[in-house]
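Have a look at this one.
Omission of a single protein chain aside, the complex is shown with its protein chains in their original locations.
The letters A, B and C name the chains in turn, as written, and every chain counts its residues from 1.
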Amino acid sequence: MPEEREITYRAAIIEALREEMRADPRVIVLGEDVGAAGGVFKQTEGLFAEFGTERVIDTPISESGAFGIAVGAAMTGLRPVFEVMFCDFLTLVMDQLVNQAAKVHYMSNGLLSVPLVLRTTMGTGANLGPQHSQSLYAWTAHVPGLKVVVPSTAYDAKGLYRSALRDDNPVLIFEDRLLYNTKSPIPEEPFAVPFGRCDVKRAGSDITIVAVGRMVHAALAAATRLAEHGLDTEVVDPRSLVPLDVEGLVRSVRKTNRVLVVDGGHRQYGAAAEIAATLSEEAFDWLDAPVTRLAAEDVPIPLSRSLEPLVQPNEMRIAEQAQILMGR
Amino acid sequence: MPEEREITYRAAIIEALREEMRADPRVIVLGEDVGAAGGVFKQTEGLFAEFGTERVIDTPISESGAFGIAVGAAMTGLRPVFEVMFCDFLTLVMDQLVNQAAKVHYMSNGLLSVPLVLRTTMGTGANLGPQHSQSLYAWTAHVPGLKVVVPSTAYDAKGLYRSALRDDNPVLIFEDRLLYNTKSPIPEEPFAVPFGRCDVKRAGSDITIVAVGRMVHAALAAATRLAEHGLDTEVVDPRSLVPLDVEGLVRSVRKTNRVLVVDGGHRQYGAAAEIAATLSEEAFDWLDAPVTRLAAEDVPIPLSRSLEPLVQPNEMRIAEQAQILMGR
Amino acid sequence: MLQTDGVLDGRGEPDSEPGPSRVLDMYRTMVLIRHFEEGVRSLYAAGLVPGLVHLCSGQEAANVGVIAALKRSDFIASHHRGHGHCIAKGTPLPLLMAEILGRAAGISQGRGGTLHMFDPAVGNLGTNGIVGGGIPLATGAALTAKRLRTGQIAVAFFGDGALNQGLLHECMNMAAIWKLPVVFVCENNGYGEYTAIDTVTAGGSLTARGEVFDIPSHMVDGMDVLAVHAAAVAAVSRARAGEGPSFLICNTYRFSGHHAADKQEYKNKEEVKLWAGKDPILRLAGHLREQGIGQEDLDRMESEAAADVAAAVEFGKRSAEPEPALLRSRVYA
Partner (left out) sequence: MLQTDGVLDGRGEPDSEPGPSRVLDMYRTMVLIRHFEEGVRSLYAAGLVPGLVHLCSGQEAANVGVIAALKRSDFIASHHRGHGHCIAKGTPLPLLMAEILGRAAGISQGRGGTLHMFDPAVGNLGTNGIVGGGIPLATGAALTAKRLRTGQIAVAFFGDGALNQGLLHECMNMAAIWKLPVVFVCENNGYGEYTAIDTVTAGGSLTARGEVFDIPSHMVDGMDVLAVHAAAVAAVSRARAGEGPSFLICNTYRFSGHHAADKQEYKNKEEVKLWAGKDPILRLAGHLREQGIGQEDLDRMESEAAADVAAAVEFGKRSAEPEPALLRSRVYA
């Protein structure tokens, strides 16, 4: 096997953006400090130097208006990539996102479309407190007309970005900040990861863990731990929540007959509920135990170093929960 | 039995507001055209005449700011009732709702609280089109710190309002516009309906339909229809989504062993998913068939008279679905 | 719809003194809009219009004076009281009427109705159900035009109610710093629903709301289509020249209620009478007569408009309801 280069999740995304910006002059990037500063998490670094102020645009702190402008630009011929620094601030763009972007194609009977990528960051782990640590993808996944993508690896991020940048719909990409420095082998050649295809990150036969975003890594670590106890865990990553690869998930459940859904968003009325409800319904006859959810605690996310790690699922709690589930 | 007066859902709410405004000078009402105009659905009629501009405040069309002001007022001693004319416009108050109101009590370690009612309207049925017909309670139910209430009858509305007005947390009340003219018998004396207690709207033994808001009435109609086919349907109304009366719902399922969840919000990542996932997990051993969801179609809601009625569940589709479920 | 094509008017130059053909064209279009709204009103009264409908009668000068300064390829974003914009920009009447009736032959096949009529073929980014919602769309269209150097410009129409949406201020600020070719047009009819503008709107000067961003801002008599047009031509030519945004406030009046069923009891009778006397169509008719246009010409335009609207009404009424299959199509591109 030829040696493959490894690059970070951050670099993979920048690479995908760069390739597409070179290929298509309609692609522009907008956001706060995405330009000369290269993004507050360095997630647009280098783009400004190559593409300049015309295509890498620093906006004022005016999320509603700036995102609305991106929607208007998308309706008229550009393909904007708009960055919302923290997904906690999606609150500020919901109207333009939900009442305009998501519905324009439908309302206009297909005369218009909104080819736009909204990228944003999420997750705990840096002690940023209640207004900077949420993982709010469930909201956007509730809105017909939007696509919702949650890449868990650098490889997926690169490929999903390519799909997103070539999609004619508004696509949301949720990036866990703790993943930016994680690496995976990535081919030199551009490639796409299609939406709506889950990925078996680890094959196994005893139990299925469906995990989203960074939770995939916690699940993989838990799987290793569980293997020591003789448990063969399958870890499946939906990669896109909308569209959701129900068939792919059911396939795994038919094999293992047990499912744990692990989600970094809040549990109540969250994304895990959709996955759990769907599998409970679609795989009813194959289930040996109830589909169980492990998600973020239903509390505002505290800053303190001792409290914050209790909020999202981790390796330990996943392994524990899987064992309980095996015992049923 | 003494004859009880019947009043409408709209009148019941106004009565609850009036009683509480008389009892507590801290209660104020804010919104667009809630004053002299009496609300665009006449849902605040009479309050302005009795309580005047000081307590019934017409705001500019500035939802974000006006709602944020209500939050600040709630933090400092008032008990605002803020109206968002259509829940489609919740998009505009999400930041103040989610990042401030929902979290202030927690973030301040209990030093502050936000005793506030956000009332809003929802639902299809009046051909108001994609931006005026949504039922977006699932979003708010995903946010720890908020309570979410969906009254289905005039009686419940009156009693739930009383609880909401005396609650020290931000409480969202979703009112289906088609319910405003529906009546129920209502005692003269004030009464409260507590949150977190579901209500069995019709007792039955063959199947449980959990229905939310106006869907309760469609479910009751479906139950009558099903009775003709010899099916004894139980209809349970959660009344509040947060807190959710899981125990009460499970009780019903233990009896019937089959559940259909009927929800007027979109299906994907919606409120029905939480209820279905919870019951699938908590009542696993009592289920003879998969918990099934019937919710609004995952499309923007079209205006046309022939299309709009296809979006939300109705009596027919509920009855059909229940029969399919009985056949499993 | 307008037949002359905006600032070019055959001479390739912006001109605030429109030639006689354009003035007549504006008159014709205003009359068409008025008749159209009356057509909608009677359909509404007959129970044929699904939902609510907001008529723009009285505001025709603001609609047409601005749009007559545009090319067909220029963008507009309209609002909930937007039939006039759609007509002036050039969407065929039957497609609009059928859409308002929620029928399959409508421009959006009945998905959207009055609040959601889009026509990219003539640069129309839609009427809109969200107060202020179209403002960033037009601003974004201006960004596209500037970025892709298409020479197009964009107009954001909105009511006085939208003046208090923070979104407007955000968009004005960005349009100013990025020098976007966009014109912000406020159709100030004195009310937002049942609330008079001055009870909810601070500050003695509404033009100040644009000037604060160093955006040239003008208030014009919105019942005088020539005044509106002159101001619009100046703003459009500024935008076209790459000099950035402008702000225009057209003072006008809503002859109908907030929506077609509104009885308008909150309005003062004197006020209603005063504004009825300023009818922009009568005013322009007077001007045209002074210019030597014969009454028979005006009457002919009137009856042509009536006939066009009658045909559109007929078309709409005859159009089928959309097929159920439409429900699930075009959710995604």
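Throughout what follows, a residue touches a chain if its C-beta (ideal position, glycine included) is under 8 Å from a C-beta of that chain, and two chains touch if they have at least 3 such contacts.
In this text, all values refer to a predicted model and were calculated from it rather than measured experimentally.
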item: Given B:Val34, B:Ala70 or B:Ala322, the one touching the chain that is not displayed; value: B:Ala70
item: Of B:Gln100, B:Thr256 or B:Gln321, the residue in touch with the unshown chain; value: B:Gln100
item: Identified contact with the non-displayed chain, of A:Ala23, A:Ala49, A:Ala203 or A:Leu307; value: A:Leu307
item: Touching residue (missing chain; options C:Glu211, C:Glu243 or C:Glu271); value: C:Glu211
item: Residues in chain C touching the chain absent from view; value: 164-170, 172-173, 176-177, 199-205, 208-209, 211-215
item: Footprint left on chain A by the chain that the document does not show; value: 32-33, 36-37, 40, 58-62, 64-65, 88-89, 126-132, 297-300, 302-308, 310-311
item: Interface residues of chain B (partner: the chain not displayed); value: 25-26, 28, 54-55, 57, 59-60, 62, 64-78, 95-96, 99-100, 104-115, 144-145, 147, 168-169
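The rule is simple: only the chains that are shown with their structure count from here on.
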item: Chain whose average C-alpha position is farthest from chain C's own; value: A
item: Chain centre separation (chain A, chain C; CA means) in Å; value: 41
item: Rounded Å distance, chain B centre to chain C centre (Cα mean); value: 37
item: Residues of chain C touching at least two other chains; value: 109, 111-112, 116, 128-130, 133, 166, 331
item: For chain B, residues contacting two or more additional chains; value: 64, 88-89, 129-131, 297-300, 302
